[in-house]
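Notes to accompany the following structure.
Here the complex is missing a single protein chain, while all its other protein chains stay put.
In order of appearance the chains are A and B, and numbering begins at 1 in each one.
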Amino acid sequence: MQQIPKDMFEPASVDLSEAEKISRPSLSFWKDVRLRFRENKLAMFGVILLILIVFMAIFGPMMTKYDYATNDLVNANKPPSSEHWFGTDDLGRDVFTRTWEGARISLFIGLSAALIDLFIGVVWGSISGYRGGRTDEVMMRFADILYGVPYLLLVILLMVVFDQGLGTMIIAMTLTGWINMARIVRGQVMQLKNQEYVMASQTLGANTNRILFKHLIPNSMGQILVTMTLTIPSAIFTEAFLSYLGLGVPAPLASWGTMASDALPALEYYPWRLFFPATFICLTILAFNVVGDGLRDALDPKLRK
Amino acid sequence: MMVKYIGKRVIYMLLSLFLIVSATFLLMRAAPGGPFSGEKKLPPEIIANLNKFYGLDQPWYIQYVDYLKSVSTWDFGPSFKYKGQTVNDLISSGFPVSFMLGMEAILIALAIGVVLGVFSAMKHNKWQDYAAMVIAVLGISVPSFIMATLLQYTLAMKLDLFPVARWESWAHTVLPALALAATPMAFIARLTRSSMLEVLSNDYMRTAKAKGLSRGAIIIRHAIRNAMLPVVSYLGPLTAGILTGSFIIEKIFGIPGLGLHFVTSITNRDYTVIMGVTVFYSILLLASVLLVDILYGLIDPRIKLSGGKKGA
Partner (left out) sequence: MSRLLEVKNLAVSFKTYGGEVQAIRGVNFHLNKGETLAIVGESGSGKSVTSQTIMRLIPMPPGRIKSGEMLFDGIDLAKKTDKEMEAIRGKDIGMIFQDPMTSLNPTMKVGAQIGEVVIKHSKVSKAEAKKRAVELLTLVGIPFPEQRVNQYPHEFSGGMRQRVVIAMALASNPKLLIADEPTTALDVTIQAQILELMKDIQKKTDTSIIFITHDLGVVANVADRVAVMYAGQIVEMGTVDEVFYDPKHPYTWGLLASMPSLDNEAEEELAAIPGTPPDLTNPPKGDAFAARNPYAMKIDFEQEPPMFKISDTHYAKTWLLHPDAPKVAPPASVQRRLRKVDNVYSTPVLVAKDGE
């Protein structure tokens, strides 16, 4: 046996409260989400892409001396050059300017549709989820039956019958588009309403509105944000789809969809006319998808490290 | 139980259908230049047909009931633009073509999507996983019609590997089916991957290994079988996506399917065809969603089809 000095066997002073110390710094919920989001390289790439696109949508048309509507038939169908950075279309209009004007329209459509879906969906879903019982049943049955109506077919029908315009398109898209958001909000509210802080609030006498707005909806924000971020590319897709069917915004207004659709017949000879709007449709949808995915992953408690 | 469930779903289906048919009827009445409006800039034969079918001199509620009756007997009425053609004619000539195209696309999307997803999940967090998922994100971000144009431009026009358009041989079906399948394939790949990852982390995977089963047996009998459930659920929206996607794909590739007829009728404002085909498509979609739900109920033993979950 090794020699150990006898004084080593004296009792040590042990501070048992030391044992209860928490060693990891605690993070607030949103800080944690932000950190995790930032680590996702693909999602950050998407954010940068979006910032660039929005920047160009705002400032792009101002960068050239052309405007989106002026015809210049002499210079029709010219490939990209120093005069016209993206070339010209069949009426001699500058594609660069039209691309960024189109960006404004496409983004506007996407954002408006998503926001309207958000309002209707959040109100519908939170009331349905919070009330529960009969109210919930009725509200969701209605939504289910409405959901059974094929989305695109309904939109097409409406666009055919009513005059094509920005307003009509947005209304057509939001008629059944809110249902998805409503379902998600309802799910969240149902999950949260049984938590104890809600019961505490009720005991303190808070009315339904207060509980909804102060507790349930803010705590569902995560899922709401993700859904919204993923609705926008869907709306942009729908707009492009409608344009390809000839149901897009009327000329001379340009959206990416109408520009792409107009460029189709002459694709073999003037490919740049399709290339630019099509590329930006894809990049924008990609960016929103990637950001939405990143948000969803950052909010997922199972992925926390 | 099963019967009760199907019965309930069929009723919902009919309610949705009812909404659609009524909506189309209403919209038709509201359409300027439509069959119900005053302007009769149409050839007399067509006017005669319309009158006969829609009873244009009758009050609107009778017209409505008549319309409902004819739809339920599968008669969608005469074409608004083409003399002597009925909507049913167009459907019977166009649908088989679209059906073939759609089936091809669904098969491609499922086969490649599932394999890609399983492969990705098995190589989780390695470069193959990242590569596959980046491709998948691109797949869902490029709209099918842009993909179609891309394929047509590069593989057909420039490289001359495939025919550019029309529907004459197997080679003609390749590019359109690929274009249609691209987005759903990417979606299925992502879905399969996340489902597999979730399943692989489940306790029963560990139990399977503790029983001494080989890796292959574990993956196939325990993992994939459970991971496929969400993919089966997705078949409903998949059908819808393929169906609507076909509109533009057929237009771009000049394929004489129902989608093309539909698009043409939109451009021509051939209201009756638009209405008839819309109703037809709606029936198709609702029926396929119902079929998929029943299929899912048969595959997942936990689902009791009367609505709740079995056992305790």
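The working rule: a residue touches a chain if its C-beta (ideal position, glycine included) is under 8 Å from a C-beta of that chain, and two chains touch if they have at least 3 such contacts.
If you're wondering where the values come from, they're calculated on a predicted model, not measured in any experiment.
When the whole complex is considered, the residue among A:E10, A:D163 or A:E196 that touches the unshown chain is A:E10. Although one chain is not displayed, its contacts with chain B can still be listed: residues 202-204, 206-214, 217, 221-222, 225-226, 229, 299-302, 309-312.
In the full complex, chain A touches the omitted chain through residues 1, 4, 6-12, 14, 16-20, 23, 305.
Convention: only the chains that are shown with their structure count from here on.
Taking each chain's centre as the average of its CA atoms, chain A and chain B sit 24 Å apart. Against chain A, in their complex, chain B makes its touches with residues 12-13, 15-17, 19-20, 23-24, 27-28, 30-31, 34, 134, 137-138, 140-143, 145-146, 149, 153, 157, 240, 244, 247-248, 251-252, 263, 266-267, 269, 271, 274, 278, 281-282, 285-286, 289. Listing the residues of chain A that touch chain B in their complex gives 42, 144-150, 152-154, 156-158, 160-162, 233, 237, 240-241, 244-247, 260, 264, 267-268, 271, 274, 278, 281-283, 285-286, 289-290, 293.
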